[in-house]
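A single protein chain has been removed from this complex, and every other one stays in its place.
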Amino acid sequence: MTGAFVVERWTTASRIGFLVIAFAIAVLVSAPLLLKAGTLDRLTALFIYVMLAAMWNALAGYGGLVSIGQQLFFGLGAYFTVRLADAGLNPFASTIAAALIVAGIAWVMSHFMLQLKGGEFAIGMWVLSELTHLLVNLDRLVQGETGTSLISMNAYDPDNRRIAIYLLTLGIMLALLGALYALLRSKSGAAIQAIRDNEVAATSVGVDVLKTKRTLFVLAAFGIGLAGALWLCSALTFQPKTYFSVQWTAYMIFMVLVGGIGKFEGAILGALLFFTIETWFGGTGVWYLIGLGLAAVVFSLFFPKGIWGAIEQRFGITLLPIGYRLKIIGGAE
Amino acid sequence: MLSNLIQAVFLGGYYAMVACGLSFMFSVMRIINLAHGSLAILSAYLLYVLAQKLNINPFLGLLIVVPVMAALGWILQRYLLDRSSKGGELLPVLTTFGIAIVLDNLMFQRFGADTRSLAPYIGDLSWASYALPGGLFVGKLQILVLITVIVVIGALQLFLKNTQLGRSIRATAMDPDTAGLVGIDAKRATAAATAIAMATVALAGAFLGMRATFEPYSGTPQLLAAFEATVIGGIGSLWGTLAGGIILAIAQTLGASVHPQGFLLGGHLAFLMVLFFRLHRNRDAILIWLRRRTA
Partner (left out) sequence: MTLLAIENLDVRHGQLLAVKDATLKIDQGEILALVGANGAGKSTLLRAIAGAHRQTSGRIVLEGNDISDWQSFQRVKSGMSLVPEGRKLFQDLSVEENLVLGGVAGRKGMWTVDKIFETFPLLVKRRHAKAATLSGGEQQAAAIGRALMSNPDILMLDEISLGLSPAAVDLVYGSLNNAKSGMTIVLVEQELSRAMNFATRIVCMLEGQFVLDRATRDLNREEITAAYFGKQRSAH
């Protein structure tokens, strides 16, 4: 009655996609030789947007945890970088160390925040972010809203510094994406997608929902913390109001909703779109923000799967092979 | 100290005014309306324009703004939130967040960054006060706010208990599927609930404008205060929200007395403490139940 079948992970489209990605990475790595300073800076920003989108997507799209307070980790990543650098640690090393501290704090936080559900969690994280902002302001080094700078970065020559930051950001972005990809392909990945589809059913087949959510929560905090630290390396100044602003979450929401929530490729697409729009329209002030807000409303109502979700549905393409496909031998897929 | 605590009670009354609409919407529709604060600011601006351009006293202006906001709430629920709720509990968070951003920035576009106030348009009400024994003073406006919030919450409770629409709203909140089977138009019930919530938001915006200043981005602090008051008081209870608002204000006042920057900090910390106490207590209840089962 049923024919023989084979379980596959890769499709032709995904094989091609992988080659394209490998090629793109090679190009990006050699970019410092080809591009001028301003472009390098912009690309660094793009990489940071990709990190933010991927991490918020990991939390919301895969973990089902919508948080309006992720700027908390962005700000803390930058804050600890300043603090560690001020204490004498090399600024580049400070970024990594800061992110690790942020991850530790997130781990502690997860024990109580993950007990909140839905909208309460979303806004609870926002409250926590405001609280953290206030606490950071109390640090004498920061001097309230006046802020401070990553002074030790000035020891390096601006051009070399820029290239170093560019490569570091590129490397970290790829590492984070790689880690997320590996996570999703692993057993935990199946657990994550099970939770996304139906939490109760997932529990009933033995998935440790809490542990999985905690992993995503900490990973997202780590990644966003890194993003904040790297942004600081580029921008040099640390004003709490900028880093703890809820606008960062607005950007993340836009990127993920428009790109495609719960889709790996979607987050990257969303970041690219956001970057493009910001490059063209960022100068128009509030109209740009109004546009972002409208997009969030329109997409959440009419295109909840985002652009990538629509593409996937229409053409059946999956570029990055997560999950399994059943291929009937001798028949159609 | 006593004077500060009395002020805190009245401030709490204001917080409850902002919070009761949020609390109402959450207990009825399980939607946290992240645009709640921004809508209060919108109401304040509407009253400001009426006062400044047409010389309409803000209290009279409410006769226009309250129905306008209620209608806006109806439309918001019927055409936006109802749709996004179908996508699960999380989509409305994103939709309302988007709406908040649009509103805040549209208001910034229109009115700029200057702070405004409705105080100049209400005569001496903004500063007049009664003298109490012991050298304490209580503002007339403060008393008005507290009385209003008590009346509004009382009216809401009566409405929910004793009217067919109120009962329909409660039934739809408990079980929308069965509500339809019984003959309740669930969409109409939730739209009515949102309209009512927006009417209270209009009042909150009015009071904010009268007792303080506001600017386009003032929505966020209002939203967070409303949320904290709701959670401290216990979700699902309107009178609890009143208590929550007062406790929040007292915590903030105590925080301010400890450290110059301690006002908001005190409130946030109180919120977190209440939240974890409640979660912890729920967990203990579960542990006790489990222990009984396995013993």
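By letter and in written order, the chains are A and B; residue numbering begins at 1 in each of them.
One rule holds for everything that comes next: contacts are C-beta pairs under 8 Å (C-beta built on N, C-alpha and C of every residue); 3 or more make two chains touch, one makes a residue touch a chain.
Quick caveat, the model's predicted, so the values are computed rather than measured.
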Chains in view that touch the one left out, judged over the entire complex: B
Contact residue for the chain not shown (choose from B:125, B:171 or B:243): B:171
Option from B:41, B:186 or B:202 whose C-beta touches the chain left out: B:186
Chain B residues that touch the omitted chain in the full complex: 164, 167-168, 170-171, 174-175, 177-186
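We take it that only the chains that are shown with their structure count from here on.
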Complex interface listing, chain B residues touching chain A: 26, 30-32, 34, 80, 83-84, 87, 89-95, 97-102, 105-106, 108-109, 220, 223-224, 227-228, 231, 261, 264-265, 268-269, 271-272, 275-276, 279, 283
List of chain A residues in touch with chain B within their complex: 60, 64, 66, 68, 112, 115-116, 118-120, 122-124, 126-128, 130-131, 134-135, 137-138, 246, 250, 253, 257, 286-287, 289-290, 292-297, 300-301, 304
